[in-house]
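Only one structure is covered here, and it is reproduced in the block below.
Removed from the display is one protein chain of the complex; every other protein chain stays in position.
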Amino acid sequence: MQRIGVFVCWCGSNIAGTVDVAKVAEALKSEPGVVLSTNYQYMCSQAGQEMIKEAVKEHKLTGLVICSCSPRMHEATFRKTAAAAGINPYMVEIANIREQCSWIHKDMEEGTEKAIVLGRTAIAKVNLNAPLTPGESPVTKRALVIGGGIAGIQTALDIADAGFYVDIVEKKPTIGGKMAQLDKTFPTLDCAACILTPKMVDVAQHERIRIFSYSEVESVKGFVGNFDVTIRKKARYVKEDVCTGCGLCTEKCPQKKVPNEFNLGMDNRRAIYIPFAQAVPKVATIDADYCTMLKTGKCGVCSKVCTAKAIDYTQKDEFIEEKYGAIVAATGFNPISMDKFDEFAYSQSKDVITSLEFERLMNAAGPTAGKLLRPSDGVHPHKIVFVQCVGSRCASCAEKGKEYCSKICCMYTAKHAMLTRDKYPDTDVTVFYIDVRTPGKQFDEFYRRAVEEYGVHYIKGMVGKVSPEGNKLIVQGSDLIANKQLKIEADLVVLAAAIEPDKSARPLATMLTASMDTNDFFTEAHPKLRPVESPTAGIFLSGACQGPKDIPETVSQAGAAAAKVIGLLAKDKLTGNPCVAHSDEMMCNGCSSCEKVCPYGAITYSDKEFRGPNRTTLIRRVASVNEAICQGCGCCTVACPSGAMDLKGFASKQIMAEVDAICK
Amino acid sequence: MQKVTREMLIEKASALLAEGKVDRVLGWKNGEFSYDVTPFVFTDVESMKKDFVFGDFAFANFSKYLIKETKKSENKVLVFLKPCDTYSFNQLLTEHRFNREKVYAVGIPCDGMVDVSKIKEIVGDGIISVESGDLIKVETLYDGVKEIAKKDVLAERCVNCKSKKHVAYDELMGEEGEILDSNRFDEVAKLEAMTADERYAFWQNELSRCIRCNACRDVCPACTCEKCVFGNPNSGVENKAASNSFEEKMFHIIRAFHVAGRCTDCGECSRVCPQNIPLHLLNRKFIKDINAFYGDYQAGEEVGSRAPLTNYTKEDLEPSEAVNKEEN
Amino acid sequence: MENSKQNLCNEIVRRSGVNPRKCMKCGKCSGTCPAYDEMEYHPHQFVYMVETGDIEPLLNSKSIYRCLTCFACVDRCPRGVEPAKLVEAVRLAVVREQGKNHLKADDIPELLDEELPQQAIVSALRKYSK
Partner (left out) sequence: MQVNEYKPKIVAFCCNWCSYAGADLAGSNRLAYPAEVKVIRVPCSCRVNPMFILRAFQRGADGVIICGCHPGDCHYTSGNYYTRRRMALLFSMLDYLGIEKERTRVEWVSAAEGAKFAATMNDFVQTVTALGENKRLEDLRCKK
């Protein structure tokens, strides 16, 4: 039997004004388990808390009921008081007789009567309370960042600078991501490489950062603070620690006809390659799909020219197992495929290109060495049409486009238009737009500059079709303001393709048990208040894998994710919320209903041995809750038909007792 | 449809036993009366020849028995499944209640089972024996042998049969049937059309007869909890017998709720109820609502499907819309 | 009067199965329309005018007979609005009125010429007459 102390707070006149506190204390004296019931002006004050501690000692109390303000206000305070007095903090229940009683009722009698019921209800609950101890789990002080674009780079640098070890897993041979492919950045027109490559070097040189390039995450087990991750380091057939990045092999390799993905296939590279000059790590990689040596066993030129003896044709995929305390997803985005947009003739004409291809055409390290030349014939285009929202805001068919706004296209199109007019004033530039969306610092000013200073023609309307005719592209579109249909003879058409999450995100989300939305963007724990955390504890989100973002936004989010990771890794131990679900294995059926409704993947099943009748052993499938992952919502408790699953601190019996006390 | 006979089933079982493919056969044998057919585990051909029965009274859905039976031996157990039984079979697999590897399932066609209470309505008490067939031969103490057309005494659940198709088996005897358009929700709709007072009176009358014998729970292939919530001391609702009219309601509402989305509508609950309470009308209400609110869903149709109550969409209807729909 | 116009408008929306509110006013339909120059009111205007209930001008416009029903707008609309179906519904609203057949059987002999496939005449008759 509990020995319960009831403490009724006046809260000055806040409670005592409409609740007869003495009467409440008196009435609650006769409730079961109550050995002391008293009242005081301010229970939360130093003196009030001392009074509670004294009472615990004097009356050997095992449970406390504080009739006071909302538990959202002072539950934590009184739990600390209880702990200081030597009883379990979870043996405290609060009866909310201020916010939910004295403040809403004017009649003293009514208020007092309700306060008594609320007190009685809390007592009924405390009678069934059990001491709870939050679970503790150690934290591995190392973070994993998946994706080595600007998001992953920034997150890794911030975490490492705070003193923690970080590993970056990047599936490509180099880090850098999409930003490395960009020419200039809006709205400042900084050269992308000039601001990105120093950061890449910082990463490479940072003593607490390891880069696993050309690698992928193979499996993830464990939970917040204790993830066990297997990383597959794909065979690149070059010893990473030996290669000096001199690039001789990439010049001598006889296989010259490999589409260069860095330039989006607009030129070719060799079968052994370094994606770009500033690659990190700057080591060569052999493309096994094209290497003659690997395919036929005949060639070996790269091996012969390599003075460092770094080539190893026998290399195999390597598996690395590592423990991490936190994982950051920074898997980024890709432009969607234009194959399904026949109306824009993307697959029919080389001169219809995407904006990312345009970036490469404008880039000094690109296929045209920075000269704006038409891909088909290498001639300088004089009339360029940009089409916005290609595949964005496209609700009609899911396999074609995306329902959302890709967010970055308005700005980069303005940038492209402006740069074109700046470099080639003889070029006429037209932009078809549905809306120009430029919320952001200096964004609208930037767009207006394109129009006002650079004379870019913005036409409100959409292009209906593009048809190649001779060496021209006939762009047919509507001008909604002039109420005309336009037919423009263009030399080059640039499509602002919608962006989508990288395809690797979906299987990764499954491994991480992190939730995704219907578009395969990672879902945040709370759209407003926890935007860089996944609902799954220990998983954080950085950059465009969470939603379309431009560079400044990505970097801020990357920093925010890093701050969250640092906050986690700074702890030696994680103290869980003790109010978690618990499965009674004797009653569990193993039906998986609870597992299906758990938003955190906290429930797992295993076959366990049980003693059956007549010294037999029965093996049954039963659920168990990982207390470090469970957040205590209780959804599983209702999904469980037998009631095997219950929630500590909010047990079925406790809630039933509250119901009974109210209805008494 | 090809009729599967007792002899064919014995022959099939004998062959499988002889091959060593199975070491037990889950079958039917006569109980106290020939219309009171009961499940039995056979281990040899001789006893099957002696006691095995099959016919218009072989109601028992064996799926639930597999939970315990599959744990008893390393060998497979042979089970005969009527189309409606296969849904329960799948549902239990979905819930990981038995090991599929330990079962050899033979699908058998079914042209409906006979409700003995309907026969009693015609011939009165004192039935000595019944013989299956399109014309049921009933011998009574007082009137000798009488023949009754099977279609006139089909069980309610068979009149409204939802499927003649087997959704699970290792081997099928006879021809495969089809999923049927049944009128099984008509009675629910009729109740829905009544006023609240009439419905209350209807259920008060039905449920007040409940003696809390738990037969519905014990036979239900969805009620396979290791321990029922009503026997779980931590559930806060532990009780054995009802002491007033509400507790029966609570028991039956909770039971129906717990099997909602998992109930395959096999009808066993109503069959075994000694008080003849139409319990299936509670389950069917949930099934009808689930179909109407969240799209058609047949529990057990597919192994591994996600039950409607462990699923959601962002556009689900509000509880207030759920009750107001009834009005219209 | 106002009411009957609204009713007709609702009827057109119902008949076409098009929800004009889904339109985001990008103009791709009009950008893609091969009969644009022939039309007084263009596909995006059809959608907008039905949405705002301004159907009187559409009913009286020759535009409803200029639409080729090629469905290019339907195919390319990013929001799935299906303007051609709306044009069709407006056309039906006119044609179904007593004596409002746009093409009468008697008119056909005049239209015949060697280049024109017979099939086109037949389908035009079906399309423009009750």
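Letters A, B and C mark the chains in the order given here, with residues in each chain numbered from 1 onward.
Please note the rule applied: a residue touches a chain if its C-beta (ideal position, glycine included) is under 8 Å from a C-beta of that chain, and two chains touch if they have at least 3 such contacts.
Only a predicted model underlies this, so the values are computations on that prediction, with no experimental measurement involved.
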Touching partners, among the displayed chains, of the absent chain: A, B
Residue among A:41, A:515 or A:624 that touches the chain left out of view: A:515
From B:97, B:184 or B:285, residue that would touch the chain that is not displayed: B:285
Residue in contact with the excluded chain [from A:42, A:103, A:313 or A:605]: A:103
Positions on chain B contacted by the hidden chain, ascending: 188, 191-192, 196-204, 229, 235-237, 243-244, 246-247, 249-250, 253-254, 256-257, 260, 282, 285-286, 289-290, 293-294, 308-314, 316-326
Chain not shown, touching residues in chain A: 70-73, 96, 98-101, 103-106, 110-111, 113-114, 117-118, 121, 515, 523, 525-526, 535, 579, 597, 599, 631-635, 637-639, 647, 650, 652, 655-656, 658-660, 662-664
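Assume only the chains that are shown with their structure count from here on.
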Rounded Å distance between chain A and chain B, as computed from the means of their C-alpha atoms: 47
Separation of chain B from chain C, taking each centre as the mean of its C-alpha atoms, in whole Å: 57
Of all residues in chain A, those that touch chain C in their complex: 343, 389, 393-397, 401, 432, 434, 460-465, 476-480, 483, 485
Chain B to chain A touching residues, read off their complex: 71, 95-97, 223-229, 232, 234-237, 258-259, 306-307, 309-311
Touch list for chain A against partner chain B, complex: 584, 586-593, 596-597, 605, 618-621, 639, 641-644, 646, 651-653, 655-657
